[in-house]
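Missing here is one protein chain; the remaining ones are kept as they sit in the complex.
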């Protein structure tokens, strides 16, 4: 049995019965709360109306409004050589209804972008998902990876080292516990490649994105292995491009780097016709051409524009934006159901996100995370499920625009002054 | 002959003779200007010293300093539903010496990030590159892609349509000219896949990133083709995942999406020893393990952390940050020269950047682009070469840290409060 | 314009008008000739009946029947250290109706295999294709690749060499003509990667598979370039893993290595029900899961089992069997038509085959090629189209077996004694 299968199982059920969980994920047809007002009005008055709307709902947006600052000293772990702040416009979409295990309810989602039509497109997707009863979303499993490489003089020596690593799993797990109370070593995948051994360490990191945490833990593990091994490498490196850090890889797509989250929705045919101005069959035809296009172009996985949602969420919410490189790999599946409705699912196997540490404490990031109810401990899986639902909204909306032939017009309407 | 070969040739020579061009790219050992002061001091005074340093050099940083705002009305083409601004800290590295065709000189480069150690690492790389006489950098060729798909009832019909497309190349070029004075159609790659035809249109877009421009042009081209073709598709879509937009693909890696820029540097052995605390042979050993690690993990291309530089530059300079998904694919080559020095090159085949349009006019983005002397018309290739040199600085620095065993310490020093 | 677009155009039209060509590719509902008799009878009598059947149609099968030998001296270009012959059983399927440009008519196709159920499965596919009027097949374009690599001391020097290569295209074309009257240089794709230059040379090689021919031509081209270039490499290699020789690569999948051939067929719903015991919608559902499975497993392209047909054809017909590694990459597309029929297409972008040279003159290979009317000059494109139609038969048959749930039974019936 795949050692993560039990973790996936607990990701799916998490203490609940199958029936309870199915109920959690089912569409919720309670009335939706109001939409963000005056979305397509660029006046100062409209902006102020939106701000009022958010404040009335208890969301602090002082920093986002430019009324709040952070002292340079507070940024010690975030940047060197600070001279100021890049200001990226933030729009809000919503309500986005999410029927997840960790994220449950209607969310107003902040998106930072400079690309016209992006917020409008996600808003359209969110609206449709809401009318369909919301998006099911599920955070399945977590794995933050770090993968050192060790070079020996022969395959024979490398094999002996690998044997040593395998025999030492429990000791290594204990070693990690000493480096951090949040980190845990959950799996080792040792790879013997000629005279070299790569060890893919899989960690969980609590509510932190955890990239630094696993680096420090891996340093400790390497030290332990080198001290205890009967055979010594000629050279070794704490990272040798096997961990998928900051890059799109098949390995991470097939396993997990960060959190694996999936989401889906079934949108009734009449909503597709009314709001997307096309039919489920036509969107599905688009998917067929797009999946072949993905194969023809040699993409990893298959998706429309996950990076748009993720970059916008990551910038708004203080995440490591460079991780868009890996997080934007996934798989979108579209179909027509037996009774003619439109089905869409997305998967994010490499979602590196956190709600503590990193840039999450910066004033605007904190406000955005708090708008989602995700700031601090206990928020990471919830945030991951909201990310998945947002990505889903974008896939629904762009597929509709491409299928109806309105893609270019939409950009003409919103992407030009 | 590959039709872009002449463009690549002109990218290399561009009117100059081979000898002149070789001189342009050669190391420049003129004394370096001063470094950004007090990089590792997080006090308000140190920040102000850095601001003073930049202002003394004529750089406006009012918006970056939070003293400048933009009216909501100005953001009509950039965002809908604006409620405020995400504030991402910006640090500056430099001088970064670039011996390019378009970018020539010593640059102070703004990087927006929330990840500690990032600015420090790029500063270290920039310093080494400067001491080695600077980075050669070359913008080879440009291609912004859009790839509609057309579905017919049989391969036979699809073949007839493809034949029509090929016969109409010049008419299509003329059609593009009518949609925009900046866009030009430079190549068509038609792909016949069963009963479907995909047409990969390659455009140049002047100094704009050009994603909207090529969408509008492609809409016009499709209209033209459908009106003129003797055979009509059953369905067609203006984009079907063959263009590499917002995703890592082998196709774009092997051709070009945006700009293809490359950069390299040879760093004398003694500088490696002094500043990276390791030797060229050890860094090269790291590269060997990393290249095998990349192959083992199924990455597209091979690189250390391009996404870190690109996300930081894109956020600072008003680029489309979601394009990190495709732009961070490339290939890093390291070697030891015949006389024991360290060689490193990087390539960015998919650099979607612009210096007009998009988010470039936003106050902080404009200041950052102006700091690089790249704002507005004529700046895009220069900006691309600076991006390449910055990415190179990051690859040099991270490889040094991994080879010397200081990677974890560096993150312990800068990534923790 | 992609320089091969005109070649593709001529592959599609080849002197004919669009209407004529569409007629060529259209289904042909003339009565089918008789099937190979007693296919599922393993007795000596049944084998003799099949031999008689073939001989009555004028096919020589002396060598296949073990009555013909070849002198060791005749194998000078084929093998060293000969001690004997591996005997691989050959079955024949057919008639396989092909409506191609080069292959037109009903073919009995020899397949060498030791895997039970393989011949039976292809026979079933061939029968269905025949009842549907035959497979359209089209050899679009040819390119045999060889890609030397040249290493310089810097990007600047490498760029100068690339400029030299581009300027010398016509001279290189002339040089190739001197090495062989069958080889022609049709395209150059120069790739500048840091301090290294790879040149992907594209050749046509007449009716030979041509791997040796392009090696000799490339040796001459490299000699020419080194003698004429103002800048000399530190090292160079006539092949550096960019040509896709004997390996599955995205580059070759996206361009062409050998011949690019495609084939398709539309099979009426009632034939699917009667012979495959399932419905087009169910086969299409299989395709949807299979295409996602291909993406999840990181395959290059997407197909069911091309390698089965190609290995069997290559062994029977004296091809280079190791080229199965690259030739078995392609893309299968299935769909349900507007009136409920089943559509299937296949593409073979990397089909390295020949009908002169290599192993084609060996007695059994020659008999097999002659059975297809493809032996010798003028046969290669015809053979390529027959390969494509055979591959198509296999995709239709396996998809039917998987969709109907009969896959395991079929192997139980034929794959066990």
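So that you can tell them apart, the chains are marked A, B and C in the order they are listed, and the count of residues begins at 1 in each.
Operating definition for what follows: contacts are C-beta pairs under 8 Å (C-beta built on N, C-alpha and C of every residue); 3 or more make two chains touch, one makes a residue touch a chain.
Bear in mind that the values here come from a model prediction, so they are computed numbers and not experimental data.
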item: Sole contact to the chain not displayed, among A:22, A:45 or A:413; value: A:22
item: Residue among C:187, C:205 or C:249 touching the omitted chain; value: C:249
item: Contact with the hidden chain (one of C:28, C:156 or C:294); value: C:294
item: Full-complex contact with the absent chain, from C:107, C:161 or C:306; value: C:306
item: Interface residues of chain B (partner: the chain not displayed); value: 250, 253-254, 288, 291-292, 294-298, 300-302, 331, 333, 335
item: Where the unshown chain meets chain A, residue by residue; value: 1-3, 5-6, 8-9, 12-13, 18, 21-22, 25-26, 136, 138, 140, 153-157, 159-160, 162-163, 166-167, 169, 187-190, 192-196, 230, 234, 250-251, 254, 262-264, 266, 298, 331, 333, 335, 337-338, 343, 345-347
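Please note the rule applied: only the chains that are shown with their structure count from here on.
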item: Same or different contact residues where chain B meets its copy chain A, judged by the half mark; value: same
item: Whole-Å gap between the CA centroids of chain A and chain C; value: 42
item: Rounded Å distance between chain A and chain B, as computed from the means of their C-alpha atoms; value: 24
item: Chain B residues counted as touching two or more neighbouring chains; value: 193, 196, 250-251, 298
